[in-house]
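A single protein chain has been removed from this complex, and every other one stays in its place.
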Amino acid sequence: MNMVTQSIDRFDGKLKVTGQARYSGDHSLPNLCYGYLLQSSIAKGRIQSMDVSAAQSSPGVVAIFTPFNPLKIYSPAQAGEEGMISGDVIPLLQNPTVDYFGQTIGFVVAETFEEARDAARLVKLQYQTQPAIVELQAGLGQAYAPKSVSGMGATVSVLSDGVTSIDEALRSAPVLVSATYNSPIEHHNPMEPHATTAMWNGDRLTIYDATQWVQGQQRNLAAVLGIDEANVRVLCPFVGGAFGCKGSMWMHSPLTAAAARVLNRPVKTVLTREQMYSAVGHRPSVRQTVTLGATKQGELTALKHEVYSTSSRVKFFAEAAAHRTSLALYKSPNILVTHQIVPIDFAPGTFMRAPGVAPGMFGLESAMDELAVKLGVDPVDLRLRNYATAEPVHKLPWSSKHLDECYRVGAEKFGWSRRSPEPKSTRNGDWLIGQGMATALYPAHRSHAEVKIRFQSDGNVSVSAATHDLGTGMYTVLAIVASEALGIPPERIQAVLGDSGLTVAPVAGGSQTTASVSPAVAAAADSAIKKLIATAVSGTKSPFSGMNPSDVSYANGVVQASGKSVPFEAVLAALDRSAVEGSGIASPGEEEHKYGFLSFGAQFCEVRVNEWTGEARVTRFTSVMDVGTVVSQKTARSQVIGGIVFGIGMGLLEATKVDPNSGWIANRNLAEYLVPTNADVPHIDVEFLNIPDTTFNLLGVRGIGEIGIAGVPAAIANAIFNATGIRVRDLPITPESLLVDQKGMA
Amino acid sequence: MQRKPDPLSAPCSAASEETGSSRRRFISQLAALSAGLSVVTPISRGVADTTQPTRGPDQTPEDGGFVDITLRVNGIVRKLRVDPRVTLLDALRERLDLQGTKKGCDQGACGACTVLLDGTRVVSCLTLAVMAQGKEITTIEGLAKGDELHPVQAAFVSCDGFQCGYCTPGQIMSAVGCIHEGHTKSDTQIREFMSGNICRCGAYPNIVDAIKLAVTQGKEAI
Partner (left out) sequence: MKAFSYKLAGSTDEATGTGTQSAFIAGGTNLVDLMKIDVMDPKELVDINQLPMRGVTLDNNGLRIGALEKMAYVAEQPDVVQHFPVISQALLKSASAQLRNMASIGGNLMQRTRCGYFRDVIMPCNKRVPGSGCPAFTGENRMHAILGVGNACCATHPSDLAVALVALDASINLQGPKGTRSIKLDDFYLLPKDTPNREHAIEPGELITGVTVPHTNWYQRSAYLKIRDRESYEFALCSAAVALDMDAFMIRDARIAAGGVGTKPWKLPEVAQALIGKRVSQATFEQAAEIAAKDAHPLSQNGFKVTLLKRTLTRALVQVGGGVA
């Protein structure tokens, strides 16, 4: 198929700008009541007693469920396994144990939201508390190597012939750089709080649920509610942002459904912003040490990347910062990555935009900048000197790699050649100006997907699959790909998604949706066209009746044969058929084992840092991306911009503050958990190379949802070093790190 | 297929000729989907005056008591009986089925719930419904004239000033207020005066473009 990049407006745009797009919490139903979570106020221990009498008699209260009066929740089949079906697998509310601050320990249902909220606060609790470890530093003594990290062993080593250890290789390196980098717990904070509206009709559950995976949610809900998954329908046509925290099932969903079942009326639960800090995952805290050995010319001879990441004691999750970066980016004859888990008494972590990669690239690309400074080599040149023309571990060829072009185009657009490598050499008044760069990468994933296409007698074509649009532009992508495949303008395509009853699609995570679903759209189009032609020749009333199918062709919505051209809707009308449909599947194949698949990019950043007061602001950003074919230009550009803005947050603002004494989260709100505002974001220049990766899939598409953030915190930190001469290795980079002796006073 | 060029599309988009009747069919299809297909039909409260007591009169709480209020929303008078605790946001969303106004934080820290009160932008999560009486309340549902988008709405579509769309009603209401206030003299001023609306998808540069576009091309209609 010949893909042409399109620059059309977002297909769901009009619904979103008029307030007509209904998200999971936007449903009013007859006899609806409201659920409200009650969360623990201690980090570890047991609930000794729970007095719900005042809450029970509070106005409007319908029911209060607690560990002493629980809703039945079964253990999910996948409990303890690694993978996307995970989430808060501890079946909460089944016993009085408290494993982390903010654990759901009660579920209040009332006639109104206000009454439920008020009643939850009237529950009187007595705890037996136990000492808790709630942060990385305190838990280092208990660190252990997990069995598996990102599908690999905790330690992965590549050594050249005759080298017995990475340390030996490092010892013989002429130039050595080694530093430790820290990043805090971060929270996704999508603007839409998780919301669930559940209703039962007999033994059938219909649930509007904020999720990145309707079919995963369907399976998980069925498992923990003890019902057949055929009796669960999950609807989620719109997701108000997710970034990973709606990829797993979290306990408020089954609790809401279970309460609706017991009470025999619909229940809606919308998490408060505060509750989201312990109920729906976070990015773990990471401590990583990167050690680089190099020749004096800047060729890496050894690369060692050692990672510690926190993980909830009750739910394993590894933030694979080294495995997903240092095993992929640079040509080094000797590489070692290690990962240690630091167990903490804290809520479960989960995937957050570019899991592993976002913190890992901060460490690796900061270290590369430190090496460039030490060697006096231009940072772009240093990266080119270590350019990996094959995948570094298994030495597989890349499916498609044009990272060198990203560096070149990015440097030119940004004006990199005019940068002074000397720190503190550029200023504007009392603002020090600096420029930095970093590489971006993200693994290209692809999963099995199935798509249905229907030619309809109204002249439109529907394309559907149980996938999602998280703001990623999937409605638009589906319509564009179907439009291209069928030769029909996008406005005649109806894209349908977000319903577990549709054909199989993977979780909208891991930047894989477009790469997985688009080839299936193309296959479905072929199938639907074949069906259309078969129908056209078989029906007696058809203009093509009795013809040999091989003599009939289809192009641009029109069926053609022996001089006749009939639009498909006319063919359907002649046959009195409402529609003809075909479906197509697409799966990754043998190529998976023959190539390395990655998306690449180059990030260039300018910052200003006030020499008096140390606040750093990003003033300019250029990003050049090698992500294969770009299907939808507008939404793709927005995705990359969004990733960069996320990266600005990670670099300069975001940190979840945990009271070391109690596990209490100090900034559980959007006033104090700082995400970027409009004023924090400059103009962002995004360029796509738009080179199809047809080895990866038919359309040459790779993902773009996550790569935008990769490298951004490092580019910012490197620019801050260029501005100030101060190397900051702890995120976020806030004024206290930059107050040091800039004015000769401290 | 007839394509109508969008008068607002030019500066943001090279090829945004995306309108027309089929597009609207697609939109209505989506609307049907989001309304739950055949599974369940959300209560449509119509547009007439509605009295919707949230519970029977015998359940008056010990403290306070329910109050009868009258709100004028998008030009329509709506009568309600509410607990004084009910915010304007929850009154709109949970009592009047105007779910376009979104709850992002419920603490005045994100701007997703922004509406206009007598033409001035405010956050509805910190506005008690009882105190919004006597004011003209404009929500995202009240901006378009029938099928014709308000210039700010059209500019947001044209410039892709959103991704997930959840903060968008608040961004748009805030942008309308920002333009009214005259705080659009420079990119820097727009950014600062739009900073009360958090967009986690990071659509900020496009939001700034959309506001500039709306100011230059849609002035008479705003």
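Per-chain numbering from 1; labels A and B assigned in written order.
The rule is short, and it goes like this: a contact is a pair of C-beta atoms (placed from the backbone, for glycine too) under 8 Å apart; a residue touches a chain by one contact, two chains touch by 3 or more.
Remember, it's a predicted structure, so these values are computed and weren't measured experimentally.
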item: Residue of A:S75, A:N95 or A:T613 in touch with the missing chain, whole complex considered; value: A:T613
item: Candidates A:G487, A:G589 or A:P660 - the one touching the absent chain; value: A:P660
item: Which residue of A:D209, A:D680, A:D693 or A:E706 touches the chain not shown here; value: A:D680
item: Candidates B:V73, B:C178 or B:I211 - the one touching the absent chain; value: B:C178
item: Residue among A:L652, A:A710 or A:I726 that touches the chain left out of view; value: A:L652
item: Contact footprint on chain A, counting only the chain that is left out; value: 41, 59, 114, 117-118, 121, 430, 610, 612-615, 617, 652-653, 657, 659-662, 664, 666-667, 671-672, 674, 676-680, 732, 734-736, 739, 743, 745-746
item: Absent-chain interface as seen on chain B, which is shown; value: 61-65, 67, 83-85, 87, 106-109, 111, 114, 120-123, 126-128, 130-131, 174, 177-178, 181, 183, 191-198
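Everything below uses one rule, namely that only the chains that are shown with their structure count from here on.
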item: Where chain A and chain B are represented by their mean Cα positions, the distance between them in whole Å; value: 27
item: Footprint of chain A on chain B - complex, ascending; value: 1, 3, 6, 9, 13-20, 22-23, 25-27, 29-31, 33-37, 39-40, 42-43, 54-55, 59, 61-62, 83, 85-86, 90, 93-94, 97-110, 112, 139-141, 143-144, 149, 153-154, 156-158, 160, 162-169, 172, 187-188, 190-192, 194-208
item: Residues on chain A engaged by chain B in the complex (per definition of touch); value: 6-23, 25-30, 59-60, 111-115, 118, 188-193, 199, 206, 208, 233, 235, 237-243, 270, 272-273, 458-460, 462, 470-473, 475, 479, 489-496, 498-499, 634-635, 637-639, 641-646, 669-671, 675-679, 681-684
